[in-house]
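A protein chain is absent from this complex, but the other protein chains hold their places.
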Amino acid sequence: MCRRLFLFSLFTAFFLLSISVVAAQEPVTLTLWSRDANQAFVRQLVDAWNETHDNQIDVTIIPSAEFVTRFGTGAAAGEVPDLLPIDLIYVPEFARAGQLTDISEFASELPYFDQLSPSHVRLARYEDGLYALPFTAEGSVLIYNKGLFEAAGLDPEAPPTNYQEILEAARAIRALGDDTYGFYFSGACAGCNAFTFLPLIWASGGDVLSDDGLTATLDDPEVAAALEFYQQMWNEGLIPPGAQADSGTDFLNAFTTGTIGMAGTGAFSISVLKNDYPDIDFGITFLPGREGGVSSFAGGDSIAVPAGAQHVEEAFEFIEWALSDEVQLDIYAQTGQLPVRIDLAENEYFEADPRLTTNAEAMALGRTPYSFVYNQLFNDPNGPWLQMIQTAVFGGDVEGAVSTAQERFTQILSGQ
Amino acid sequence: MASVSTLKRRESRRWSWVTTGVLYAICIALAVIFLFPIFWSILSSFKPPAEASASPPTFLPSRITLDNYRKLEDYGDGIGQYLFNSTATALMTVIGTILLSTLGGYGFSRFSFPGKNVLFIIILATLMIPFQSILVPLFLILTNLKLHNTLLGLALVYITFQLPFGIFIMRNTFDSVPRELEEAALLDGCSSLSLLYRVMLSLVRPGIITVGIYAFLNAWNEFLAALIFMTREERFTLPILLTSVRSGYYGAIDWGALQAGVTITILPCIVIFLLLQRYYVRGLMAGATK
Partner (left out) sequence: MTDQVAPSVTVTNIARRTYRRRRNYTGLFFVLPAVLFTFTFFVIPLIMTAFMSLHDWPLLGERKLIGLDNYVAMANDRQFWNSLLFTTRYTLLITPVIFILAFVLALLVNLPLRGVGIFRTAYFLPVVIGLGTSSLLWVWLLNDRVGIINPILSSVGLIDRSIVWLADPNYAMIAVIISVVWKTVGFTMILLLTGMQAIPEALYEAAKVDGAGYLQRIRYIMLPLLRRTFALALVLSVIGSYLGFDQFYIMTRGGPQNQTISVVYWIYTNSFTYFKLGYGAALSIVLLVILGILSLIQLRLLRDDTAF
């Protein structure tokens, strides 16, 4: 027994020692925490910085679902990174909670400040301060399978521009066979539908929240109209039955099987399709409104400096570098990432693939709901937004869905 | 794998070929059901990414590729680092859990002391709280002990959460060891500790193996604590790597990467479990009482 105890403590000591040795060898660096959705790009960007600068940045990639939990827990114990790209929809809440450093002074000195993605900047404002700047940009668009369009007798260069046209195209594609479907959306994924369904409402001139994000406007007739549109497609069997159970796992996968005519998606899918599924000939167009008009959900990450970060000035340097012309073009655009500056939406790299330009333009004209309870409203899989869509589309009760959602939204908003 | 008593039993057993055949058929059928999802997953991991999520699914891969595994290379410091972290943490957890559970189980089984029942309940209660609930307080404690971002700190937490199970099992195991053995040893003048070490240990080996295996598996697969308590990526463990590699925007999953992850997770566990098979041979206990 004594011998075993001795061995155990020796073992433990060895590990403690090796761990502290490793720790002592680390240079003083900046820390950056990012979610995993865009990890390849973030690593690439940071590598480029590390190669050309003395200050090094140490990246930690955290699974998206646990990102806020990780930050909150860390903040509670005083362990925060120097740089924190956050999903932009969280910035108002983080700012209100005092978790971010006010960077309005630094930002105002940037020459291209007015060209930064308006949605990102708008969501980074709280009271009189500015708490984040755009880091990565996403815009929702409608993706369509040109091959299926052609096979169905539709013009692959003339994608739908309103609900009716989508409906007709979906019917034509569905008629191609048992395994092909006209349209797809993830029926159990709250965030996916904020991304791809809200723009339909916006493009039609409606909205679900007031501008200041404090009042719910789900009783807007365009909301019901959009729900009825989805409901019709579902009832006609134009959408695969499995969509009802999809919590987001097949958000991209469905389209990549090559058996879906149209779906809402984001810029991230463009490079995935080009690299991993080169057989699919796809097109990108704007998400349309009921009778025309276009809109998009401007998403992506905004980068902030958490309150209590150790290296604030150096963090600013990185942000300024990332937003500079060279980086936005040579690193972002060249690798198929949307630049966060709308003056760079059209650039030499995107000329080769106009789909990217379309996506960038979508992001530029895109909108984003400003809310301190975004999670509770739009991201909660058991929350009012997803419940409304499910009740209306799969359950067939549009009126009831809308009124329940309006109630719950109002309840949540008033509880702030 | 057979012990003396097993052989004896085979001689005296009068099973017909029919019975044996039926039993084998049942066992094999069940084995197929249990193994199929895993087998299917491993098979699909070698399909090209597009085929891994094809609709309708293909049965055999059109070609064998390691594309899904290559995705693991690009993450952070490389899979080697995370394998090391996982292995180190798991080993520390196993050693610590076995140590504490054996000592504790023995204490609860053979002794009477004030507060015994209360302490047992408290230890058992560790099972009853979902980990998410004490995440933040635990992190605060670890930070205060300067154990955050250390594999040791993570292992200590894992050990604590293995204790209810470990002690419960070891206590039960010790309980079923007949007293005559102990009495005999005590009469010979053994102290409690050396009694435990010399006499009991071999008798309770199956229990120890069970505790060890379970401790290893939990440490190997645990995700949330490993993610929250480690503040720098170089300390991440395998589950975090596997989660990040397969995740995309809005919960989109790369099925091919999932299959690769399943395969990688399973392999060391299969090896270990197969190596430890012999400790489950029947008759280990029977021999002791004769």
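So that you can tell them apart, the chains are marked A and B in the order they are listed, and the count of residues begins at 1 in each.
One rule holds for everything that comes next: contacts are C-beta pairs under 8 Å (C-beta built on N, C-alpha and C of every residue); 3 or more make two chains touch, one makes a residue touch a chain.
Every value quoted in this text rests on a predicted model; they were computed, and no experiment measured them.
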{"item": "Chain not shown, its touching partners among those shown", "value": "A, B"}
{"item": "Touching residue (missing chain; options B:Pro49, B:Gly76 or B:Gly207)", "value": "B:Gly207"}
{"item": "Of A:Thr257, A:Ser302 or A:Gln406, the one touching the omitted chain in the full complex", "value": "A:Thr257"}
{"item": "Positions on chain A contacted by the hidden chain, ascending", "value": "68-69, 71-72, 75, 93-94, 96-99, 187-188, 240-242, 244-245, 247, 249-250, 253-254, 257, 259, 373, 375-376, 379-383, 387, 390-391, 394"}
{"item": "Contact footprint on chain B, counting only the chain that is left out", "value": "1-2, 5-6, 9-10, 13, 20, 23-24, 26-28, 30-31, 34-35, 37-38, 40-41, 53-57, 99-101, 103-104, 106-108, 110-117, 119, 121-130, 132-134, 136-138, 140-141, 156-157, 159-161, 163, 165, 167-169, 172-173, 175-180, 183, 192, 206-207, 210, 214, 217, 221-223, 239, 242-243, 246, 253, 255, 258, 261-262, 265-266, 269-270, 273-274, 277-278, 280, 282-286, 289-290"}
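Note that in this section only the chains that are shown with their structure count from here on.
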{"item": "Centroid spacing, where centroids are CA-atom means, of chain A and chain B in whole angstrom", "value": "37"}
{"item": "Of chain A, residues touching chain B in the complex", "value": "1, 4-5, 8, 11-12, 15-16, 19, 22, 31, 36-40, 43, 58-66, 69-70, 72-74, 76-79, 138, 179, 186, 189, 191-192, 195, 247-253, 256-257, 259, 266, 268, 272, 276-277, 279"}
{"item": "Residue numbers on chain B that touch chain A, as the complex places them", "value": "49-50, 53-56, 74-76, 88, 92, 95-96, 99, 135-136, 139-140, 143, 148, 150-152, 193-194, 196-197, 224, 227-228, 231-234, 240, 243-244, 247-253, 255"}
